[in-house]
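Contents: one structure, followed by commentary.
Heads up, one of the protein chains got dropped from this complex, but the rest are sitting where they should.
Going in written order, the chains are labelled A, B and C, and every chain counts its residues from 1.
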Amino acid sequence: MNLAVNIGGIFMKNPVATASGTFGYGGEYADFIDLNKLGAIVTKGITLLPRGGNPVPRIVETPSGMLNSIGLENPGVEVVLEKYLPYLRGFDVPVIINIAGDTIDDYVRLAATLEGVQGVSGLEINISCPNVKKGGLAFGSDPESAAEVISEIRGVTALPLIAKLSPNVTSIARVAERVADAGADAVSLINTLTGMSIDIRKRKPVLANIVGGLSGPAIRPVAVRAVWQVYQAVSIPIIGMGGITCARDALEFIMAGATGVAVGMASFVNPRTTIEVLEGIEAFMKENGIEDVAELIGSAHKN
Amino acid sequence: MNLAVNIGGIFMKNPVATASGTFGYGGEYADFIDLNKLGAIVTKGITLLPRGGNPVPRIVETPSGMLNSIGLENPGVEVVLEKYLPYLRGFDVPVIINIAGDTIDDYVRLAATLEGVQGVSGLEINISCPNVKKGGLAFGSDPESAAEVISEIRGVTALPLIAKLSPNVTSIARVAERVADAGADAVSLINTLTGMSIDIRKRKPVLANIVGGLSGPAIRPVAVRAVWQVYQAVSIPIIGMGGITCARDALEFIMAGATGVAVGMASFVNPRTTIEVLEGIEAFMKENGIEDVAELIGSAHKN
Amino acid sequence: MFNSKYEIEENYQVFPGHYLMAFKSLDIARTALPGQFLHIRCYQGTEPILRRPLSIHSINKEKNLVYILYRVCGRGTGLLSGMKAGEMLDVLGPLGNGFTMPKNDEKIVLMGGGIGAAPLFFLLEEIKTHFDKRIDKVSVFLGAANSDLIVGKEKINKMGFSGYYATDDGSSGFKGTVIDLFETIWTEGSPDRIYACGPSPMFRSLAEAADKNARIEVSVEEHMGCGLGVCLSCVCKVAGPGTSTENAHICVDGPVFDLRKIIF
Partner (left out) sequence: MFNSKYEIEENYQVFPGHYLMAFKSLDIARTALPGQFLHIRCYQGTEPILRRPLSIHSINKEKNLVYILYRVCGRGTGLLSGMKAGEMLDVLGPLGNGFTMPKNDEKIVLMGGGIGAAPLFFLLEEIKTHFDKRIDKVSVFLGAANSDLIVGKEKINKMGFSGYYATDDGSSGFKGTVIDLFETIWTEGSPDRIYACGPSPMFRSLAEAADKNARIEVSVEEHMGCGLGVCLSCVCKVAGPGTSTENAHICVDGPVFDLRKIIF
């Protein structure tokens, strides 16, 4: 049975990755799962300089989901390379660094810094964070500026580039087309939907940042649809995510066209979700006599 | 205690309306609630000619929500005027007719047909239905074409016009601005988010129409955010909806800036939701010594 | 039509994966007709959010008990199966149109596939009440995957009806489908009236197997939102005037339809 997939040059032994920002820098979950079993580890989004993030409250639960407005708190690229990467190099798993910036120059400098660093298998370019004032979603919500970020980064690195796309746009397929043209090796989708919640007793937004990003099972139908549409629009591989809690959910994404899947906030609820998703996919393939996971990718388009 | 609100010329005795497509033509829920207590009744979307809608399955349940792809099944404007409107005229409640079309001309002719009809208090212009091939969302996803539909309709009717907006856009505030400029008296938001669900056993989309519209509590954070943003962008009144199940939920919308609220799929689950929302708003106002619901509208922007 | 919370009297597994629940409701016990269904809220929170349509399986009019018989196949029925006597059940109903009652002299066949047999028992109860003298004219054909899953064999015997049973694996009675069994047993003439409940492939075979003159009433299933004709999700195409077709809404125009009118 073959589970291995190739995400734009990143060889994954199975399709199951972690979603940025929901798995820390890997070690946090090592008590619960064998990291070596993962298809890939995607780190929390990092920036050139350390960031404190937004004020609290930063999260609020919503029906079958949650809003977060972390605001890219991270210790900066230097600390990540010194403190966290050496640990991750100890595992036989591709590490994908998720990067964000306020300006195109920030992205370019980050990418250049990470170029050639041992243990970095690829970059996920976060142009879809709804929780920072500058950069982030501002780039991702316009196909042309999204393409510009990607092509500038492309200029400084040979690392596989995965453009992380936002669902907060009129046409995610159009953004995917443009980043593919600009040199992205793969796309990952979806980042969170912009949302908010109001505390009716205090008569003010719950999150200090007012808006936050909606994730969890609530958004899965939107995410599956996005993967479906992007699969029809581009030929580069897709990492699908948004509300995956079990193998059934992951298979929805794969059948819609995702080559890889990422488990996000479900890890908070059940730290073993990634592994259970993997085991469930294997069980499904066995039951259905499927030899290669490739047979399942995009299969819902054919029926 | 004053609960009455004015939605662009439609006088509602309280802010609680029904959402189009989730309350039929009114009579279906008369066994469970006193229709006279409602702020307004918004009918199922109607078109010039009868429509059969999409093949089944047309709905599928999703986490804290549902997808529908009804596809505007309706008996056409003539039958609605003959068969359903006379019944509704028997109540002391403004009736808002939700209209849809494939072409601008369809909208214009529908609006002209409804102009001056006794018992029609206003029109809700559905430029946001994700379930029809032509028209619908195609108009609503571009600010300019949305404005064009509204201004053409404006040309043929003096009825209050409510533009129903889609969340499937990069900037709903921008669409709201343009329809306000074009002569809309109010906006209602949000229509459903485009989503889909896959049956992993059959390896194909659950809905015969492939994609459908996501509604229910799952989308509430997106809807509240949309109301918040539109409230900052335009000065015409907003009817807020998306996942309202109780007074607490409705108050989120009102505090975010909605003058009216509409109960959608929650009526399927609890046929008395509209009335319970209304009673809950009254109770909240009493507890908090609020004399006029106007004090609550947009109040979360001030704290 | 009512929407209220009724106290659960009992709820237990009758055979593997299938539960029988009774709740006390004067409203429904007094007004329901065979073939009608209930729209039941399995959870008070928002996930799962929709009600579940379940047929009325049986009614005890003395005790005002309403029975449902259900197969656990997902989250809603899973939550239902965990409910205990004394808890309150949120029920909307009775909904839809039921079976038409037989005429006095008719030869009647009731046919059920799997859990589809559930609503037939309420119909049998009514037939027994109103046509007690002619129950020899009634034959009941039930099919299931295996002998464990045949619904209410004993009850059928106790009520005095003739029962015929088919299983896919031959573990009890005839080996084959309920339609095969019917064709094997019923070799002469035609029943005047057939009531059938089960999956739609069964209806298609039945349309072919049965005599053109028999009136066939079937109970149709489709995913439902409101149960009240509002959401327009539960459509089934039926013959309209002339050669036209039109949309019927299963929750209000059905769930029972004249099989000949359904367009598959």
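Methods note: contacts are C-beta pairs under 8 Å (C-beta built on N, C-alpha and C of every residue); 3 or more make two chains touch, one makes a residue touch a chain.
All of these numbers come straight from a predicted model, not from anything done at the bench.
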- [ ] List the shown chains that the missing chain touches in the full complex.
- [x] A, B, C
Open item on the list: Tell me which of C:11, C:25 or C:46 is the one touching the absent chain.
Closed with: C:46
TODO: Using the touch definition up top, pick the residue from A:9, A:24, A:183 or A:280 that touches the left-out chain.
DONE: A:24
TODO: Quick one: say which of A:13, A:58 or A:225 touches the chain that got left out.
DONE: A:58
- [ ] Among A:14, A:47 or A:267, choose the residue that contacts the chain missing from this document, as touch is defined above.
- [x] A:267
Open item on the list: For review purposes, identify every residue of chain B that touches the missing chain, sorted by number.
Closed with: 63-64, 217
Task: Sites on chain A contacted by the missing partner chain, in the whole complex - done: 21-24, 28-29, 31-32, 44, 52-53, 56-61, 63-66, 68, 70, 73, 216-217, 245, 265, 267-272
TODO: Tell me where the left-out chain touches chain C, residue by residue.
DONE: 45-48, 75
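As a convention for this text, only the chains that are shown with their structure count from here on.
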Open item on the list: As a test of understanding: of all chains, whose mean C-alpha position lies farthest from that of chain A?
Closed with: C
- [ ] Would you mind checking which chain's mean C-alpha position lies nearest the centre of all protein C-alpha atoms?
- [x] B
Open item on the list: Can you work out the whole-Å distance between the CA centroids of chain B and chain C?
Closed with: 37
TODO: Name the residues of chain A that each touch 2 or more other chains.
DONE: 63-64, 217
- [ ] Give me the residues of chain C that touch two or more other chains.
- [x] 46-47
